[in-house]
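The structure appears right after this line, and notes come after that.
For this view, one protein chain was removed and the others were kept in their places.
Letters A and B mark the chains as written, and numbering starts fresh at 1 in each.
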Amino acid sequence: MLRYSLKRILQSALTLFIVITVVFLLMRLMPEEGYFGTGSDKLDAAQKENILRSYGLRDPMYLQLKNFYSSLLKGDLGTSIIYRPKVPVSVILKGKVFYSLYLGLASIGVSLVLGIGLGILMSQYKGKLWDKLGTVYIVVINAVPAAVYYLFIQLYTTEWFKLPILFDVDKPVSWILPIVSMSLGSMAGYAMWMRRYMVDELNKDYIRLAKAKGLKNSAVMVRHVMRNAFVPMAQYLPTSILLTIAGSLYIEYLYSIPGMGGLLIDAIQRQDNPLVQALVLIYSAVSILGLFLGDLLMALCDPRIKLEHQGGSR
Amino acid sequence: METPVSILSVKDLVIKFNLRGKTLTAIREASMDLYKGESLAIVGESGSGKSVFNKAFMGLLDKNGWVESGSILYKGKDLANYKTENDWLKIRGKEIAMVFQDPMTSLNPLKTVGKQVQEAVELHQGLRGEAAKKVVLDILKDVGISEPEKRYRQYPFEFSGGMRQRVVIAIAIACRPEVLICDEPTTALDVTIQAQILQLLKGLQEKYSLTIIYITHDLGVVANVADRVAVMYAGDIIEIGTADDVFFDPQHPYTWALLSSLPQLGIKGEPLYTIHGTPPNLFKEIKGDAFAPRNPRALQVDFVHRPPYFEVSETHKAKTWLLDPRAPKVERPKSIENIRAQWGVL
Partner (left out) sequence: MSTMLNKPNDGIDETLFTLAEYDARAAELGGYSNYSYWRSTWQVFLKNRTAFVLMIIILVLLIFTMIQPYLPNQKLPNEIYLDPATKMQLRNHPPDAEYWFGTNSIGQDLWARIWSGTRTSLYIGVVVGFLTAILGIIVGAIWGYVRRLERLFTEIYNVFDNIPTTVILVLLTYIMRPSLSTLIFAMCITGWLSVSRMIRNMIVIIRDQEYNLASRCLGTPTGRVITKNLLPYLVSVIMLRIALAIPIAIGSEVFLTYIGLGLPVDIPSLGNLINEGRLVMMSASLRYQLFFPAIVLSIITISFYVMGNAFGDAADPRNHV
């Protein structure tokens, strides 16, 4: 188990390194207006050149990379230019991280419980009402773009339930809508996969043997089918973490939650390059971490992986 | 001599399946008697219906299959009428247990072997915890697994094929059944392991007073273990008798063909005997004897009327018009007359 973890840590670190470098290089293609802030039209060409040089953007690429990594390792993520001029990114982020984390974890928790529950329910009543309702739900959520149904949720919940649209730190009630909206997508995913895995397991030989032993159907379900269906589910967890991150971009923007997603959208709209760069980096790092944890979780659940060091088959 | 007690009596069983919208008749009025303490072998080609026939005794037919008519009498109850899960729970494991063909997939890959056997013990012997574990270790020893303590904690993928089959047998034994159905128990195993497993089953049969049904297509296995043999073709039992009856005095042309196919009877330098043609299409209704189209010695009546059982002796009967007094004398193939002489080689 230890050997497997180490192997995966190294793999993740390598991937992270490649990702960060690629992102960094991509960033160099960003529109240059992003470095000048307001009043950029008042600057002439020479002044612009100076500014760019002061940011090290005219240095040869390997030098830029080296400087970037050395400041990164010191914890310096760059300084914002437009959003909050001259303020280091890390300072800006400190205030925002909590909201995104809270939102993300809460929605993962909710969607896990409800989604898996729904999936089990659907597989038990295959073809009947619960299954049909669940399928409609999954289809609509998966097909219709999140952008659209988020809007409708906002629209109708404020009218019918009088839930606040805009987020307010002092009102815990205002958390409900964002968490619910964000969970919907992952929930559909969990329900769909759980149902599929449970149905798949039901067709396997060892289930027939369990029945032949004289086990009740319900016991077969719980002790064999569900337990075994969880394992591939663990594989799906990392993907849903990715989804949660993506969703947070949206939700935070819609509900004006002062988190990192909203920040990214803002930074993009205002063209604050260093901020965009830093955020993309962080998101990449978080998702790599999420995927690594997911693989680890799967290894914990499936004894075959533990003892045979099978790499994640994603 | 003690008259054998019939514990399972099947009469004219018909089982159908719904496949792609069409109906397939998998078992066509098959009848069989099972006597206490014996080893009955059911032989037949793939697709003859051997597995389906036996799954019906435990209610393990696939969802698209059903018992259309006929009766399965077990200890006075007609299992053909059993519909609900509760009914079958009285039979499964407790009365009739099954050993499946493929030990690789028969065990839950994510549960330890010990837990899987213990599950059966807890269900049928009413024990829990440490007491149950002790019984499990005893059973593991019984089926020939060494170091049971260590093996108890291991997962199926850490066992070899033969060991896994022993585990599956252990699970079946733990249920303390009356009848044990072994569906091709050695097909998926090496030849050397096959003999061990059959030996093991014989020993267990004595120790636990089991009645065993062996489903197989391997006549070698049959010669080894069977007291009585039932030959199945196209969903019907066309000949049934003691092992001696069927091997040394076969009556049905299909049995002749089966026996002729034994490679041990082949003459060096000459092509091996094969049965020409393929089994019939079970989607269509079959007129007369199902084997007739492939039978070079068929009578015209074989294509028109289905033959009933003809008794050859108290223990031996076959469904062939050749046994009708009106039928002409048809010689058995020369090759199978030699089986008695070749017996040792089987």
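Methods note: a residue touches a chain if its C-beta (ideal position, glycine included) is under 8 Å from a C-beta of that chain, and two chains touch if they have at least 3 such contacts.
Bear in mind that the values here come from a model prediction, so they are computed numbers and not experimental data.
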Chains in view that touch the one left out, judged over the entire complex: A, B
Residue, one of B:4, B:37 or B:293, that touches the chain absent here: B:293
Option from A:122, A:180, A:249 or A:278 whose C-beta touches the chain left out: A:249
Listed residues B:55, B:124 or B:317, member touching the removed chain: B:317
Contact set of chain B toward the excluded chain (per top definition): 19-20, 64, 251, 276-281, 283, 292-305, 308-312, 317, 321, 323-328, 330
Sites on chain A contacted by the missing partner chain, in the whole complex: 11, 14-15, 18-19, 22-23, 26-27, 29-31, 139-140, 142-148, 151-152, 155, 242-243, 245-246, 249-250, 253, 264-265, 268-269, 276, 280, 283-284, 287-288, 291, 314
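By definition in this document, only the chains that are shown with their structure count from here on.
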Mean-CA-position distance for chain B and chain A (Å): 55
Residue ranges of chain B touching chain A (in the complex, touch as defined): 58, 60, 85, 89, 92-94, 97-98, 100, 102, 105-111, 119-120, 123-124, 155, 157, 168, 171, 175
Chain A residues touching chain B - in the complex, by the definition given at the top: 204-206, 208-217, 223-224, 227-228, 231, 302-304, 308
